[in-house]
Every structure is written in C-alpha cells, then in structure tokens.
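Removed: one protein chain of the complex. Kept in place: all other protein chains.
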Amino acid sequence: MRPDSPGKAAIPLWKRRQRMRALVRRAINLAIALVALFPILWGLSTSFKTTPELATFPPTLLPAHPTLEHYALLFRTGIERYMLNSVFLSAATVIGCLAFGSLAAYAMARVKFRGGNTLLLVIVALMSIPLPSLLVPTFTFLAQLGLLDSLTGLALLYIAYQLPIAVWVLYGYFLTIPIELEHAARVDGYSRFATLRKVILPLSGPGLVAAGLFVVTFAWNDFVVAVAMTSSDAVRTLPVAIYGYLGFYGREWGPLTASAILSTIPVIVVFIVFQRFFLGGMTSGGVKS
Amino acid sequence: MALPETADYWGSRPPQPLVMPRRRRPLLSADEIRAYGFVAPLVVLEILFVVTPLVIGFYYSLHRVDYFELTSFRGFDNYWRVLTSPMVLASLAATAIFAIGALILTLSVGLSLALYLEQDTRWNIFARAAALVPYVISMLVGSLLLRWIFSTDSGLVAAALGPFGLGDTTILADPTAAMGALIFNAGWRDSAFAMILLLAGLKSIPPQLHAAARVDGASAWYRFRHVTLPLMRIPILIAVVRLLIHFVNVLTFALVLTGGGPNGATQTMGLAMYRLGFLDARIGEANALAILVFLFNIVLIAINVVLFSERRRAAP
Partner (left out) sequence: MTTSVQFRGVTKRFGSAEALSALDLKVEPGEFVSLLGPSGSGKSTTLGLLAGLIEADEGEILIGDRIVNDIGPEGRDIAMVFQNYALYPHMTVFENLAFPLRARGRRRPESEIESRIAAVAHALGLPDLLHRYPRELSGGQQQRVALGRAMIREPKVFLLDEPLSNLDARLRIRMRHDIKALHAAIGSTIIYVTHDQAEALSMSSRIAIFDKGKLQQYASPFEIYNRPANIFVANFVGERETLFLDGAIATDPALCFRCRDEALAIRPGATNLGAVAGRPLKLGLRTEAVELVPADAPAAFPVTVSQIELAGPDIIVYATTGTGIELCCRVPANRPIARGDRLHAALVPEALHLFDPETGAAIALPALENSQGRREPAAAAFAYKDAVQRTA
C-alpha cells in the first residue's frame, strides 16, 4: 500500500462489506423497535400536546408547547384512587401467588406423590385456559357467593388465574437447586416446610422475581376480568377507569392518551429493570397470552 | 475327598437371607400427606374459581334466567337459541376471519423475528426487548393507543395516505379495513409472544447441526427447510395452538379498537359472549355460549397438553 493512497482505499473491500452489513442489520433492528414502540411514543407525544394542537392537520410529531394539562385533569378527577386499587390488587395477587405457588411448586418438584405428574399436566392446561371464556360463568358464580364488585373477590380470582403460571415458573426454578442442599437441611433437623423457607426460598430469588413479574403485570394490566366483575367506583381498577374514560371523554384524546401512559410507565420501568428475568421465565415455557 | 460346599470361607459372614420381617409401606406416607397439604391451596383455588364456575355456568345454561333468578328449566333450549342466533353466527364468521388472519400474521412475523434476532448480540437483545413491549403493556392500553392512530381524529392516516389520494379513508368505519386493523392490533401485540416461544425452540437446536449442514454445503434456505423447520415442528405447533386459543377467545382488541363495529363486522365470539352476558343480561344464553366456546377450547387445550408432554419427552 502506498503511503499517498487515500485513507478510504486502505480499508479492504471485505471489511467494508462487513461493516455495511452490520450497519444494515442495525437499521433493521431499529426499524423493528420503531414499529413496536411507535404507538406508545405517539401516545406519549399526544398526551403532552395542548388541546388546540391536537386538532391541527397535518399532525405535529412532537408537542409544540408541552403541557401537563391532561395529566392534571386526570388527577383532579381522582385517577390516583384507581391506581391505588390496582396497586393493592397487584400486591395481594403477588403475595398470594408466591406463597401458595411456592408451596405447590416445592411439593411437585421435590416430593413424590401420587397424582403429581397429572397435576403438572393440569397446570399446563390451566395456563392455557382463555379468561374471556370464563367470564360469564364466573360472574354467575361470584354473584351467588356475594363476591361481585369487591376487591377481595377480584384478588381471589387473580390469584386463581395466575397461580398455575407462578407454580410453573417456580417448579422449573426449584428443579435447578441441587437436591443435596435440601437433603442436608433435612438431615440437619429441618422439616419440609422449614427447608423450603430457610434454604430453598432464599436461593430462589430469580425464580420468585420471574414468577412475581408475570403475576404483577397481569394484575396491573387486567381489564376483562375487572370490568366484568366490578361496577362501582370505589373498587374500580386503573384499566377499567381508562375504559370508562373512553366512554366519557369520547374523542378527547389528550386525557385518554395521558391515562394510557400512566398505566404503561410502571410496566415499562419494571420490564426494563427486570428484563432478563422476564425472558428467563418466558423461555422456560411459562407464557400466557 | 469330600469338600464342604459352602461359601463360609475362613469365618467371614456372607449375607444370608434371614427371617425377613414384612413391612409394607402405608397407603399414604407422611411425606405424601404433607405434599397434598402443600398443593391444597392451589387445588382448592382452581376448583373453586375455575371448575365450579363452569359447572354452575352449565347448570344456568339449562335454565331460563331472569336477573340471576332461575325461572324455568329449558334443557338445551338455550344452546339451540345461541346456535341459531344471527348475532352469534355472524360472530362465528368474524372470529374465523380474525383468528386465521391474526394467526398467519403473528406466526409469520414471530418466526421472522425469531430467526432474524436469534443471536444474542446487543442490538438483537434491544430489538427483542422493544418488540416485547406491546406484549407486556396492558392489552386495553395497546388497543386504545392503536385506536387513536387509526381514528380520523389523529389525522395520521389521512396524512400518511393523503399523497395517494386516499386522504379521507376512515379505517374503522369500513368493515374490511376495520377487520384489517383488528388483525394488525393482534399482530402488533402478539408477534413477540410467538417470537419468544419460537426462539426457545430455535435455541434448543444444537448449533453443531447447522455447522455440519454448512460444511456439507447446504444453502441458508436449504438449512432452514431441512434442519430448522423439522426440528421446530413441536415449538411451531405449540405456538399455533396457543395463539389460536388466544385469538378465538380474546375480546379486548375488538371491544376497545372497533367496539365490534362497524355493523358487527368485527364482533368476535369473545365480544358476543360479553355482550350477551353483561350488556343484554341474558345469563342463560350467555352461559350456553360460554360452555360451547369452552368445549371448543378444551380440544385446543388438550392438543396443547399433548404437545407439551411430547416436547418434554423429546428433551427432558
């Protein structure tokens, strides 16, 4: 290579091709991300636009005069109560699912009992039962129990619906803990239950987080069950409230998108923080559509 | 010379079958009883909130129900009414179109994403995570945001199609376009779900197989056709079944995006059931439809369970 040759020619052709390919791949990846995220980003942008700007055509990509008026309106009309209901439900569901789920998962992973294998298949079946098909019968049943329109009833339903997936994820995780640790604890004088509490659970952080994530996103996001089983304002969850706004605000997309963003932000934050647990749990087969 | 025919050799004692005390295991060991205690909350909750409603729903489906009062026994009359109701039949057709369209879209996008993003590079992990966001956020919120985009209010559609002279297209008011939007909604949300299911299958294919096929001179397409696809049979079938269960029953997409309109064109079965039960308060018929849908689901769920056990047998 002559020293006076232009710098560009110094890079061999194959290398330039390789770089080109990498660049194209990155562009495609960005495009995938953009398609997936566009509706959310567009909603985010909308929620900060002033009401007059929303009516302009062609639409502006970014808000010209960012405003919090729509969020202020939502909080003036008490959206925080619905958020609190959702938080309470999410917490109750997570606690119930992890407590009952780890008990059941432990028995299935570590104790040989008649019906254990059948139970595993039943759990796989339960995980794929679509909730909409249960709504009307469940509504009928809850009406008889007197649990309609109550957070308790909703929490019980959520726990029942999410317990199979929690058991599934925890079962998979417990199987990866060396059995000798458990034998050691048993020989050291700990009962099955104490072993679970003192040895297995402290070592199951990632499994508990993965199971908890599935459960908490379900409880926070669920709309169909909540809208079917509750009606009064006091027990309204955030998604039901948002659906209510759709009827109330109609075409006022400022508050509508703002409420959508309020529901989405916690989920996305949790998703980013715990991404690897999400994927770990999902690839183990425990995914619910 | 006579020889002692024994193994009693210089005084060491080989094992002899002594009198063997019979001690059989009890019917249930203490450990088994404890295990049943551990799974009891799970079993009780599932029986109470999944099985019992179905039983009660079935009971109600055999009666005329006025405001939760069982007024008279109807036998299978409710079923007959449901199956001959024009609304239900129309929803069946809409469900078929939606489910098949959404399945094809979701599966092809999901498989493409899985194949394209299989390697764990930083950019791929980023793209996978981004693709998953529509799946992890609330279905209701996702449909709401898409409704905003497709609605005439946002002006986005008009701005995008304006240059092609289609500036006054109203997607959600046109039966075909609305169904298209509904299918897009499903694809946008659930492709990542398909991707994850298929990615797990792809990752379980030993890389040496691809390496060997390359060494043997197989082209990329040939390797996909003859190495990847055959080994992905079960993961793909699982994805198909699970997506189908989801699409046949889902009601949020239609409820929020199109409201079932225009003119019932996008009213899927899930939505019809919801209408019947919660808006029209025809509890008997709604339960009959629920039981019918559930019977259909049972078939799909059974296939799912069989596929699951097959995959476990293949790779425990």
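Things to note:
Each chain gets a letter, A and B, in the order it is written, and its residues are counted from 1.
Keep this in mind: contacts are C-beta pairs under 8 Å (C-beta built on N, C-alpha and C of every residue); 3 or more make two chains touch, one makes a residue touch a chain.
Fair warning: this is a prediction, and the values are worked out from it, not measured in the lab.
In the full assembly, the chain not pictured is in contact with A, B, by the touch criterion defined above.
Only one of the listed residues, A:12, A:146, A:189 or A:247, touches the absent chain: A:189. Checked against the full complex, the one of A:68, A:181 or A:273 touching the unshown chain is A:181.
Contact between chain A and the unshown chain involves residues 178, 180-181, 183-192, 194, 198-199, 202-203. Contact between chain B and the absent chain runs through residues 1, 3-4, 6-26, 29-31.
Just so it is clear, only the chains that are shown with their structure count from here on.
Contact residues of chain A toward chain B in the complex are 25-26, 28-30, 32-33, 35-37, 39-40, 42-43, 46, 54, 56-59, 100-101, 103-104, 106-108, 111-114, 116, 119, 121-122, 124-126, 128-144, 156-157, 159-161, 163-164, 167, 192-193, 217, 220-224, 228, 239, 242-243, 246, 251, 253, 256-257, 260, 263-264, 267-268, 271-272, 275, 278-279, 282-285, 287, 289.
By the touch criterion given at the top, residues 31-32, 34-36, 38-39, 41-43, 45-46, 48-50, 52-54, 56-58, 60, 68, 113, 116-117, 123-124, 126-134, 136-142, 144-146, 148-149, 151, 153-156, 158-159, 162, 188, 190, 192-193, 196-197, 199-200, 203, 241-243, 245-246, 248-252, 256, 270, 273-274, 276-278, 283, 286-287, 289-291, 293-294, 297, 300-302, 304-305, 308-309 of chain B touch chain A in their complex.
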